[in-house]
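Mind having a look at this structure? Questions to follow.
A protein chain is absent from this complex, but the other protein chains hold their places.
Entry: subunit A
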Amino acid sequence: MNSRVADPVAIAEQGAGEMLMEVRNVSLSFGGVKAITDISFDIRKGEIRAIIGPNGAGKTSMLNVINGFYTPQKGEIVFRGQTRRAMKPHHAVRQGIARTFQNVALFKGMSTLDNIMAGRAVKMRRNLFWQMLWHGPALAEEIEHRAAVEEIIDFLEIQHIRRTPVGKLPYGLQKRVELGRALAMEPSLLLLDEPMAGMNLEEKEDMSRFILDVNRQRGTTIALIEHDMGVVMDLSDRVVVLDYGKKIADGVPDAVKSNQAVIDAYLGVAH
């Protein structure tokens, strides 16, 4: 664990200027429906970046553009210095983008351990033949990955459900396992789609703490979508606000909170 503990002060300093991702003038439409219109923003290394907005504002679409699930009609995305218009999901993964989903997407019949192990698949080098043989280099590799997974289990405090099939777990714990699987990829950018959706207060508090810890201790850059304004304002370093597919504000939480356009959007002023 120690090797992974990064000094947050150092992260904050080095990350202050360094750009991890830049979204430039992206537009996305489905047929005649404009989901995202000409949106630009950036994500800096080491920060927690929130994307918020009322229902249907285009938040999840934005996330899907970032991880390559949707290809935008206009605009481009710069990630780690490389510019591309379209990014395939598996490219995104190889480049270090991991995500969780609004509705938990785990293998319900598999244990917590196996689900998180699945997150390591992208890191495995041995081919299927060796892995089936379960010998020599494949075994050594498995042990190495298992060690990494155990660190995550320890980090997320889910030792007690290591062997439990995920389908049997309460919702809040399933969300935590999903976060674990995303962490297993050791992403440089972690996308969280409504990590608190459907949680009670206590589960939200726990999840907030884990998100902060992931950011601070593992030094992972996080972009998250969230409905719960209170949570967002407490967690994030910077917030971008979408409404009807357009960006209406971008900045530190306090500035965004007092922005009139944001207040109007959340209170539902007629457009």
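In the analysis below, a residue touches a chain if its C-beta (ideal position, glycine included) is under 8 Å from a C-beta of that chain, and two chains touch if they have at least 3 such contacts; residues count from 1.
The rule is short, and it goes like this: contacts and distances are computed from a predicted model.
One chain of the assembly is not displayed; among "Long-chain fatty acid--CoA ligase", "Sarcosine oxidase subunit alpha family protein", "Putative aldouronate transport system permease protein" or "Dihydroorotase", its UniProt protein name is "Long-chain fatty acid--CoA ligase". Looking at A:E18, A:D154 or A:D234, the residue that reaches the missing chain in the full complex is A:D154. When the missing chain is restored to the complex, the residue among A:K175, A:R216 or A:K247 that touches it is A:R216.
By the touch definition given at the top, subunit A reaches the unshown chain through residues 1-2, 5-9, 146-147, 150-151, 153-155, 157, 159-160, 162-163, 213, 216-217.
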